[in-house]
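Dumping the structure here so I can ask a few things about it.
With one protein chain held back, the other chains of the complex are shown just where they sit.
Each chain carries a letter (A and B) given by its place in the written order, and its residues are counted from 1.
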Amino acid sequence: MTRLQTVVRWAGPILWLTLALPPVRHALESTLTLQMLVQIPLLALVGWWLRPFLPDRAVKVLNAWNRGGISGLLLASFAAMIWMLPRTMDSALNVPWVELAKFTSVPVLLGLPLAVSWPRAGFVVRGVFLVEATATAFRLGWLYLVSPQRLCSNYLLGDQQLAGNALLAIGAAMSLLLAWKLMWGHVDVDGSHRRSHA
Amino acid sequence: MASLTMYPDDERLAGGERIAFNLYIVTAVALFVLMMLLGLTMRMTQAKWLTVQSPLFYQLLSMHGAGMVGTMALVTTAVMWFFLRKYVQLHLWAFVANYVLFMLGALCIIASIFVGRYGALWTFLYPLPVRGFGLWTSNTSALFMVGYLLIGVGSLLFYLDAAAGIIKVHGNLGRALGLQWLFGGKIDPDHPKAVVASTQVIISNSLGILAGAVVLVMSLVNIFFPTVVLNALLAKNLIYWFGHQYINATIYMGVIAVYELLPRYTGKPYPISRPFLWSWAASTLFVIVVYPHHLLMDFAQPRWLAVIGQMVSWGAGFPVFLVTVFGALTNLHRSGIRWTMPSRLLILSMFGWAAGIVPAILDGTIRNNLVMHNTQWVPGHFHFYLLLGVLAMAMALMYHVIGSRVSAPPNSSADKLGFPLYLAGGLIFTYAFLDAGRLSVPRRMAEHLDSWTFTDKVGSIGAILVVLAMLYFAIRISAGLLKQPSAGAAGVSTADAAG
Partner (left out) sequence: MILQNIVWTIALVGMGLIALGFIYVISQAGRTVDEAASIESARTSGVLRKWLFAALLVIFVAGSWATLRRFPIPPQNRALDAGQVVDVVASQWFWQVTPPSVRSGSTVEFRVTSTDVNHGLAIYSPEGHILIQTQAMPGYTNKLLYTFDQPGVYTLQCLEFCGVGHGPMKTTLRVVAAIAE
């Protein structure tokens, strides 16, 4: 294994530790926008990068329960849903075990299942997942913008508005990207998954 | 180029495909009859020939609206599937999943209307669903919306599977639409029109479903957390963006039947051309951006949206008149056609679409909308092209398929009677609505003034004729589909192209 490969292999744990360092943690949790749109996605990325640490045997067992990547993507969606709730993000700041839960469950229940399932998912499953993700970005953004009171006690209303606008922008960007790719880009419908066609 | 063979082998319905197709069609024609009976009940109530209390009237209106739009989507999905599967690989599971989710969604909707007394209509305009004044509860509305979500997921699954198939063959959706040939290049003469139309539907309806998924879930959030108040105008924009594309997709799925079948019945080739590709590229854009014509009376909308709404409504006439309908008439001209049910219905559908667009465009003009909006002019024009246009397209395919079971295009004496009944009834029924619009009779109203009942009565008579004809068609088609293919007829590829 070359040096580079070793570094890449350990990128997940390194990022994990970095995010856990108190100064980094405090900085990324200082605003709602940073926590939701930077810290949590990075934690999910940690999980994605943990994929090489899964023993082959485990992957085989998992795959048996993960036809077309559907169960894994569902699991990831549920985990994501929980960590998108303002209330959970809020209590992560106040309650230490919730914070601990965030640092473990986002990589393990969100990032890792994504990494395991995405390559196995076919066009349709990926499509449903992406459409749902895009819709959720719009919904959450709208929700944050119209919520009459502060959803989080630790963050200001202005911060919530910023997060809302950022989510709408993300939704719009995802729609445009998807539309562009489907209209003019190159999509590998078959090679993207290892399911055999009947 | 679609072949001139009447019943080509690659269209044969074998095994599971046949069961699925029959399920779709038999369900759809039964639902059409039922929903028409609800419509007739409403029309006769307006005419004061029947007495239906207002709460029930609006329940029926909700059922008729949601039920008709849904059934039309169901049946035209079957049309798209029937032809598209020849050109790209479609998975039966997606087609069946759409059906199952549709039926589950329909159950939710029916329960919410007839058990929960939901009466906020198919457009569920926020915040009416949560203001039922004790007639229906918010939970009832939630059930209705969950029904929509299920149906939406079903459509999405089907479209994604179709998109996968199309992309596999054509690379991407832009090439499937034929955008590479707009400004030159030699058009592949075998590029299927069915692929072009399906691609348009996939693009626009996926956007519509996305908008629907956003506004439905936000309405649900509002139901369960009433402190989250939505912006009513934003909700209205999203609902009409979704609703417009969803119902319009039925036309674009249905018209595939015309492209595929008409040349077989006229015996004349119906080649793909550059104007054809232009018209579909344009209408893809138009159907996405035309929806503001539903909000012309919302003065709070930015002015440019209203201008887009009007100009695109007018522009939408170009592809229809100049390409689809003109092309169909050119194909028919001096073709030596022998009229049978499929060919009659195909030409009727072209007329219904073309003529129905005229009152639609007039109403899409801001100046006119100031006096025509929300009058019965609106049901007048959309019944025109749904009843005489889209439903005729779908029935043309049904009749065509039952023809394969008996080795000749269907043309019984009962058919020869049923067709003019349907046409005459449809014209009386729709013109009565249009005339009521001229007389400023509001749409969506249970209690009509006495001075309005003349058009209501005429409309009811027309509706009775339509219901009778449809009842006959439904029985004839169901019986024809369930019949085993006759031995000699299965896959007759030698049938005389001219019928």
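The rule we apply is simple: a residue touches a chain if its C-beta (ideal position, glycine included) is under 8 Å from a C-beta of that chain, and two chains touch if they have at least 3 such contacts.
No experiment lies behind these values; they were computed from the predicted model shown.
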Among shown chains, those touching the left-out chain: B
From B:V75, B:L160 or B:I337, residue that would touch the chain that is not displayed: B:I337
From B:M372, B:L391 or B:V458, residue that would touch the chain that is not displayed: B:M372
Absent-chain contact - pick from B:W93, B:F114, B:F318 or B:F454: B:F318
Interface residues of subunit B (partner: the chain not displayed): 54-55, 58, 119-121, 125, 127-128, 131-133, 135, 231-233, 236, 266, 275, 297-300, 303, 306-307, 310-311, 314-315, 317-318, 321-322, 326, 329-330, 332-338, 347, 350-351, 354-355, 358-359, 362, 365-368, 370-375, 434-435, 437-440, 442, 444-447, 449, 451
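Going forward, only the chains that are shown with their structure count from here on.
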Separation of subunit A from subunit B, taking each centre as the mean of its C-alpha atoms, in whole Å: 38
Residues of subunit A touching subunit B in the complex: 122-124, 127-128, 131-132, 134-135, 138-139, 142-143, 146-149, 175, 179, 181-187, 189-190
Contacting residues of subunit B [partner subunit A, same complex]: 94, 153, 156-157, 160-161, 163-164, 167-168, 171-174, 203, 206-207, 209-210, 213-214, 217-218, 221, 227-231, 234
